[in-house]
Every structure is written in structure tokens, then in C-alpha cells.
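For this view, one protein chain was removed and the others were kept in their places.
Each chain carries a letter (A and B) given by its place in the written order, and its residues are counted from 1.
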Amino acid sequence: MSTPKLDVRTLSVSFGPAHHATRVVHDVSFSIAPGEAYGLVGESGCGKSTILRAISGLNSAWTGAIALDGKALAPRRTLEQHRRVQMVFQDPFGSLHPRHTIDAILAEPLAIHGLDDRNGRVQRALEQVGLGGAFRFRFPHQLSGGQRQRVAIARAMILEPRLLLLDEPTSALDVSIQAEVLNLLEDLRRDRGLTYLLVSHDLAVVAHMCERVGVMRQGRLLEECTADDLRAGRVREAYTKRFLAASEGYDRAMARQWDTLDEERIA
Amino acid sequence: MIAPALLSVEDLHVRFDTPHGEVAAVRGVSFDVGRERVGLVGESGSGKSMTGRAILRLTPPMARVSAARLSLEGEDLRAASPARMRAIRGRRISMVQQDPKFSLNPVMRVGDQVAESFLVHHRASKRVARERTLDMLAQVRIRDPKRVYDLYPHEVSGGMGQRIMIAMMLIPEPALLIADEPTSALDVTVRTQVLAILDDLVSSRGLGLLFISHDLNLVSTFCDRVLVMYAGRIVEQCAASELRQARHPYTRGLLDSLPKLDAPRPRLPVLVRDPAWRDA
Partner (left out) sequence: MSAVVPKPGWKAWLTAEVADSALQARAQRAWFGWLRFLRNPLALAGLCVILALGLVALFAPWIATHDPLAQDLAQRLLPPSSAHWFGTDQVGRDIFSRVVYGSRITLAIVFLVGILVAPIGLMVGTVAGYAGGRVDAVLMRTTDIFLAFPGLVLALAFVAALGPGLVNAVIAISLTHWPGFARLARAETLVVRSSDYIAASRIQGASALRIVLRHVVPMCIPSVMVRTSLSMAGVILTAAGLGFLGLGAQPPSPEWGAMLASGRRFLLDYWWLATFPGLAILVVSLAFNLLGDGLRDVLDPRSS
């Protein structure tokens, strides 16, 4: 393919002191084409959020290679690099500073990067996510969960990034609000030619939003497939099959089959 | 439903006084639960959790609960004294909550907590309680009950913690179990396993189950009947197998706005709330 938007090669992340480190991500490699939406799906502890943090620059203790538009990203990012990769977080209640007005929250990235027309940009960012000017001088606790998530998206978009990292963006939202936010994200991607890396535990959301999906388990990328393959059940790994089946809902017959419980990891 | 209902609720109201006036979290809810699984589904703010708590009379102190009827196996719960309610909770009705991280006491061994649940309602020696606990832990398919007995809550995974909660709540042998989002904090594959255990226990003991959740899909596959709540009222009651043919526009809207693996759509239909639904 042409230069992938994001190219990750043998990414590994460990936590803890050097002599006693725990590997959380093992040699993960994948690529995302420009304008594509790629989903990373897995259960808790699989390392998907850790990968996002490494790509975003929040976590600098990784080894391997991360390239954006063909250019390597170092663990420490430049201001320009920060502009091109932004992130939307899972918890709408925790991702906005409780003491800042929406206006201040949106204006801050502009101030950090020295961009002009602060007023106009903030106004447009809010309109882009379907919020009017009435929200500008409110505080986060005066907004609903869905509105806060829209502000979080506006904040991520205001710097005009090319790659958007989405960490379970709708997991904490009600079903009816989830649909609105997913539609908004899809519109933004289409209108601006953005590239998405979406992380979720919800297969239905991932299959809806993404063209390709990577299934992760315990720090490893188990398999990659297209969303269509996922829907049709054309998957290779037994784990993926189980994940798919469990996502459909509860099935008495299927539950009987799994009589050997995985001995769950004890902390 | 020919058998008499275990739980009978009629015209339940839960009201709060706030600085902005009176707010009603539950506005006239009526339903019965027999020896079956009933799913109570709603979004946040629909009043579903408050309904569960009102049945157990565990609402916040400033809440005002009123009902035309609230009875368990014929006994009127509204008239029960605090001492009587304490005897009922656990022994006749139990509740499993969402996250074992928060519902298990972090400084007590899990086995002791389950044993305590038994001892509160039965006069027995500690040894008997321990034996019963080990037996119960085995029933929730914990492979090494003796070892797990001595663990602390932070040492067990989410799925195991929830199984321990189920053990704790079922050891006094209640007639009705209320489960408030019991699997929402669990991974999808673990969820299936925990639900299977709940499934077996509910069937084998002939319990009534009130399953409160926001997950419409899950409830429709696990339960026998589904009640959909919106703004403090029940807007739809139907058999779980007939949920796809639901009639109320809110239920239809919710079902439509869910992304589905087997039915891809470029855009998800967005639920438009009709103010008229509040007075369904």
C-alpha cells in the first residue's frame, strides 16, 4: 500500500523496575492506511489501551518502532508531532478539567500551539460536534455525559490532527447517546479524511466503525481480519470465535460447552 | 403465569425532595415476579436501580417510597418493621451488585464474608458455616474452595469476585434474587461463565430472579420476560423472545440504535425522545 498513516512494528511495553519488569505488550505489529478506521479489540488487561498510550506519547517506555506518515516517532514527541495525533478518552466525566469552562478547555490547545483566531476556532469546533455557543461558558458538571464526550471530541479535533486515537469512546455512554456519538465520529472521519485507531471491548461497535480489526489477548495481537470477516465468523482463532459468540448475548447451550473455566489470573 | 407471584409490586413510587422541587425517580411501576427470570432494562436515570432498592427498602434516607402493593410471598413489605426487613434481606430476598471491588469488604477474607452471610440468618457453629461456605464456593464452580476461602478481595479477579458475591447472596437460600448489573463490570467471555452459573443456580433452586441491566441484548437472551423502563415508568412488558416485535417507540428506538454485528448499517438511527413517553 502507499505509505501507511500509522505503522507499528514490534511494539513492546513493560512496566516496573528494570530487573522485575512485567511485559504488558509483546511485539505487536500492525498498519493503518490513510483514511482507514482500525479497531483493536480485546478484554481487560490485553494491552490495547497501553498501545494507545504509547502511540499518543503518554507512555515513553516502549521499544520497537512507531511511524507516522513514514516518519519515525521517538518516545519524546515534538510539539508538531503532538498536533498530528490526538486522543478521545473513555470516561467523559474524567477527561474534562472540572474547574475549567468549556471555552478554556478548547482554547488551551490553541494557546499551547500558538494558533490565532481563538474565538473563531472555538466556535467552529463546538459547531462541528453539534453543540451551540450556549455551551461555551459552562462547566463540565453542567453537561450530560454525551455532551461532555462531544466536547472531548471537539478538543481533540481543534488542532486538526490527522490521526485520532479513540479509547472506548462510547463505553460509558447510554445506548441512545452512543449512536449519536458514533455517527458524529463517522461523519468527521468522512468529511475530513481522518484516520482512526479505535480501541474497544465491544465487538459490535468495532465492527460498525472500523474496516479492519485486530484481536488482542494478553499483550499479543492474536489475529487481524476485516470487519466483514468478523461478521461472517470467518475467524481463525478459537478465542476470537468465543469472543464473537459471547458478544451475541447469552446462549444456554453455548455456555454448557464451556464447562472448563479458564483459571483466571489472580493479581 | 399460573403459580402465585413471589414478588408483587403495584404502583411503586420513589420520590426525592431537591432544592429544585420534588423529583420522582420511580413513577407508578407495577409488575410481578414468579419463579422466573424477569429482566428490568433501562438507561441511566430510568429508575431501574432505584426500583430494585425500593423492593429491599434500601433507598437513601431522604427518599420517600410508596406503593399500593409491595409483597413477597404474600407478606406485605411496606408494613415490615426495620427488624423484620433485616430478617428478610438475605434470607428471603438477596441482591447481587455490579462490581465486587466495591461490594466485598476489602479487609476481610472472602470466605469469612460468605460465612458471615450464612451466620446472620442461621444459628450454627463457625465450623458448620465454613463447611457450608466451601460447599457453596464449589457450587459457583470455584475449583479450589479451600484456597480461595482465605483470599482477600484484591487477590481475586473480577469474575471470581462476582461468583463469590453470588455465593454470598445465595447461601442463606433466598426465594428471590435481585441482580443489579451483575455482569457489567466483567469481560465478555467471563460474563458468559458467570451467567451460566447464575442460570444453573436459579433453575435448580427454583428462585425468582429480577435482572436489572442497561444491556437490552443480554437481557433478551438471558431472561424469560423483559420490562423496559423509561423516566421512572415501565413502558413495555413482553416475553424475551418477542422483544424484536416490541411495540413501544422507545423500545423500538433503542433496539434500532444498537450497532449489530449481523446487520451492518452505514449510520445508526438516533433515538428521538418524545415527551409524550413520560406519561406512557
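Here, a contact is a pair of C-beta atoms (placed from the backbone, for glycine too) under 8 Å apart; a residue touches a chain by one contact, two chains touch by 3 or more.
Values in this document were obtained by computation on a predicted structure and should not be read as measured data.
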Tell me the shown chains the invisible chain touches, ordered by label.
A
Selected residue (touches chain absent from view) among A:K5, A:K48, A:R155 or A:R212:
A:R155
Among A:H26, A:H82, A:R220 or A:R242, residue touching the chain not depicted:
A:H82
Out of A:T101, A:S144 or A:S171, only one touches the absent chain, namely A:T101
From the list A:P4, A:G39 or A:G57, pick the residue that touches the absent chain.
A:G57
Of the residues listed, A:G47, A:P109, A:G146 or A:G214, which one is in contact with the missing chain?
A:P109
Interface residues of chain A toward the undisplayed chain are 53, 56-58, 77, 79, 82-83, 85-87, 89-91, 94-101, 103-104, 108-109, 112-113, 134, 137-139, 141, 152, 155, 159
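One rule holds for everything that comes next: only the chains that are shown with their structure count from here on.
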With chain centres taken as the means of their Cα atoms, state the distance from chain A to chain B in Å.
32
Okay, in this complex, where on chain A does chain B touch?
43-44, 145, 174-176, 178-180, 182-183, 186, 201, 203-205, 207-208, 227, 230-231, 242-244, 246-252, 254-256, 258, 261-267
Sites on chain B touched by chain A in the complex
43-44, 141, 143, 151, 154-160, 187-193, 195-196, 199, 214, 216-218, 220-222, 253-254, 257-262, 264-271, 273
